[in-house]
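The structure is given below, and queries will be raised subsequently.
In this view, the complex is presented without one of its protein chains, the others remaining in place.
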Amino acid sequence: MFGLVGRAVESLYYVCVGLWTVAKHTGRAPITKEFPDTMPDLPGAFRGRLALAVNPETSEHLCISCRQCERVCPDKCIDITAHKSPETGKLELIDFKIDHGLCMFCGLCTEVCPTTCIINTNDFEMSDYSREALIYDLKKLTLTQDESAHYFSKKYLPIPKPKPKPAPKPAAAAAKPADGVAAPAKPAPPAAKPAEGAAAAKSAPAATDKPAGDAAATKPTAEKKADDSKDSEKEKAAPEPSAAEGKAEPDKTEG
Amino acid sequence: MLSKSNLQSLLFLAVAVGITLLFLTGQVGGVLSGAGLPAYKADLFAFLAIVSVAVVSLAFGGNKTMIMIGGTVTAFIVLTAFQDSMVRYMTLGAIFFAIGAYGMVASRNAVRMLMSIELMINAANINFVTFSRAVDPEHLGGQLFAIFVLTVAAAEAAVGLAIVLAIYRNMATVDMEKFNLLKW
Amino acid sequence: MEGFPQLTTWAQANVEQAVFYLLAVIAIPLAYGVVCDRNIIRSGFLLIGVFSTIAGLFILLSAQFLALAQIMIYGVGITLVVVIALMLTNPKAEKESMPALSIHKGPAIFVACFLFMCVYLALRSAENWPVKTDVAALSAAENLSRIGQSLLTNYSFHFEFASILLLAALIGAVMLAKAEPAVHDLNELSANEDKLKSSERADDVVKV
Partner (left out) sequence: MNPAVFEIGKFARLTVIWLSIIFGAVWAACWAVGVFAPALINASGMPTETASLASEVLRALVPVVAVAVFIPINAMFMVLCERRALALFTVRKGPNRVGPDGLLQTAADAVKLLFKEDITPHGADAVMFTAAPIIFFAPSIIGVLPLLAAASGNHELFRSVNLPTGIFYVLAIASIPVVGIVMGGWASNNKYSLVGALRSAAQAISYEIPLVLSIVAVCLMAGTLDVVKIADQQKDSLLSWNIFGGGALLPYVNLVVAGLQGNNEQVQAIMQHFQAQPLGPFAAVLMVVCCIIFFGIYITGACAEVNRIPFDLPEAESELVSGYNTEYSGIKFAIFFLAEFTNLFVVCSIASIMFLGGGHAPLPGLEQGFTEMLGGILKQLPGSKEIFSPGWLINSLVNPSTVSQAFWIILKTYSLVIFAILIRATLPRFRIDQLMAFGWKRLIPLSLILLIALTYLRELV
């Protein structure tokens, strides 16, 4: 009997403690973030909308059209159009499309990207009125220099080394004879260089002239032909827009 | 839309309501006195007329439920319209009692039987309260009796339903037809 | 309705009869529904309607306390218990079949009509009811206090006896409705307990 009463009093006491604990919270400022008014302070690792970064220092486009992101994407939402420039022999990016309606924001593409070009931004407001509007093209995807700098610093990414400027012509000349096959023995082939820069990001800038005999450079060669033929097919199918893009893009990346 | 049986029963309803209206306006009494019969028995004649029309339309295959409900309501109005208020209440009690008796005899489900018993008990309660109002308004003996009836009915419902549940647990049915263990 | 003398007299003169017939016309179909509806759970709910209209009749008979008790005990308490009992048994089994066997219907109708005619003819033939038409009904407050006083003076024995009856009914209902596990159930139960113990032991081993 007394045990029962004691337990009743005890449980009542704990109920009162609970009530008082909750009631004390009335005296606190609300922790609610009112979203459209105040944007949430998201961490750098947040996986939001995909975007293509430019070099935050030189503002050159980081994509090297290596198609690794396209291959790794489980949803097949990335679609890269590139062709081999006849002058330089390098791959030139014509269009880069990501269907955000398909994307599941797994972040695998950002993992494999050798140049840290494709990144997850903190932007998550992508709602639109049609599914077609969710397919972002190169223009929509490419970040400005300031935005790139912001995300590079936020994600603690190393700043990639700029592409060597004074070497367009020799590189083009060198690339012409060796059309289909990459030249691993040649010193500093420009096509492989940005990849090198990303892979060896922490090495000193002096190491740029290292010969590109690594796996990063040699592996893509096997698939290059197939890619090229695919690209030419695509160009045939839709020549005009891609040509326009191709014209527009180099200007943008240069400037 | 209207099936034949529904049409039959609607026809019956119209006739019954007509008889009731004739009775309420005093026409039936006039007819009776014209025929040399005592006019104060007009309500019984109207009642018999309604019953016979009901039987005829039942024989022609009318909707039974509609005919029974309509017949009872009109017969009730005919039988009580010119009576004392006390007789009115007690006639309603008698109707509840009769319906309860019908349910008790005819229903197969044990729980429905219990519900019919509750209906009969309530019919008795109406009578008690009516007597209390009309005969004994100072001492309220009828109301007190009704209160005790309420108590006993509550106890009866609890025990009865417990028995029904126990039977259901043993025999997996509440059908009265199947409770034939005590045959001989 | 104190404070509205004119309204009260008007209502007594005109409304009472109309309300009585309204309640009767509602109640009779509901009562038929209780005994005839194919769906027995619906007839359980209709029973609530019947009891509520009877509570209305009690108010017309100026038995306010009884009307409220009727709503509280009958209309809600008993009927809900009935409905729950219906749901605990298998109402679907009855839903398909007829509510009554046709072999029972004829005698049942005869019994019902006979009972009704007996009561009604008795009512009609009795000439000398000791009716006190001149006495006004007690007011609600007086009614209440009169009932309370009677229950604790003249009817105190009945009152106590009713409480004993209720207690006995409560215990009896609990005993009847309590499920006694059958023998094979008991076996299963002990087997389960064994399993439970062994699994607990297994947990202990894992923890260690």
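Here the chain labels run A, B and C in written order, and each chain numbers its own residues starting at 1.
Keep this in mind: contacts are C-beta pairs under 8 Å (C-beta built on N, C-alpha and C of every residue); 3 or more make two chains touch, one makes a residue touch a chain.
Values in this document were obtained by computation on a predicted structure and should not be read as measured data.
K.L.:
Considering the complete complex, which visible chains touch the unshown chain?
P.N.:
A, C
K.L.:
With respect to the chain omitted from the figure, which of C:Ala18, C:Leu121 or C:Ala140 is a touching residue?
P.N.:
Candidates C:Ala18, C:Leu121 or C:Ala140; residue touching the omitted chain: C:Ala140.
K.L.:
Residue-wise, where is chain C in contact with the chain that is not depicted?
P.N.:
1-4, 6-7, 10, 39, 41-42, 45, 48, 64-65, 68-69, 71-72, 75-77, 79-81, 83-84, 87, 139-141, 144
K.L.:
Just the residue numbers, please: which parts of chain A touch the chain that's not shown?
P.N.:
Residues of chain A in touch with the missing chain: 8, 15, 18-19, 21-23, 25-32, 34.
As a convention for this text, only the chains that are shown with their structure count from here on.
K.L.:
What graph shape do the protein chains here make by touch: line, ring, star, complete or other?
P.N.:
Per interface graph, the chains form some other shape.
K.L.:
When you average C-alpha coordinates per chain, which one falls nearest the overall C-alpha average? Tell me, please.
P.N.:
Answer for the innermost chain: C.
K.L.:
Roughly how far is chain B from chain C, going centre to centre by Cα mean, in whole Å?
P.N.:
Distance between chain centres: 17 Å.
K.L.:
Nearest whole angstrom, what separates the Cα centre of chain A from the Cα centre of chain B?
P.N.:
Distance between chain centres, rounded to whole Å: 84 Å.
K.L.:
Indicate the whole-number Å distance between the mean C-alpha point of chain A and the mean C-alpha point of chain C.
P.N.:
Each chain's C-alpha centroid was found; their separation is 74 Å.
K.L.:
Can you check the complex and tell me which residues of chain B touch chain C?
P.N.:
Per the touch definition, chain B meets chain C at residues 65, 68-69, 72-73, 76-77, 79, 84-103, 105-109, 111-112, 114-116, 118-119, 122, 125-126, 129-130, 132-140, 143-144, 146-148, 150-159, 161-166, 168-169, 172-175, 177.
K.L.:
Inside the complex, what are the residues of chain C that reach chain B?
P.N.:
Result: residues 16-17, 20-21, 24-25, 27-29, 31-32, 34-36, 40, 43-44, 47, 50-51, 54, 57-58, 61-63, 65-66, 69-70, 73-74, 77-78, 81-82, 85-86, 88-90, 93-94, 97-101, 104-105, 107-109, 111-113, 115-116, 119-120, 123-124, 129-133, 135-138, 143, 146-147, 150-151, 155, 158, 162, 165-166, 168-170, 172-177, 179 of chain C touch chain B.
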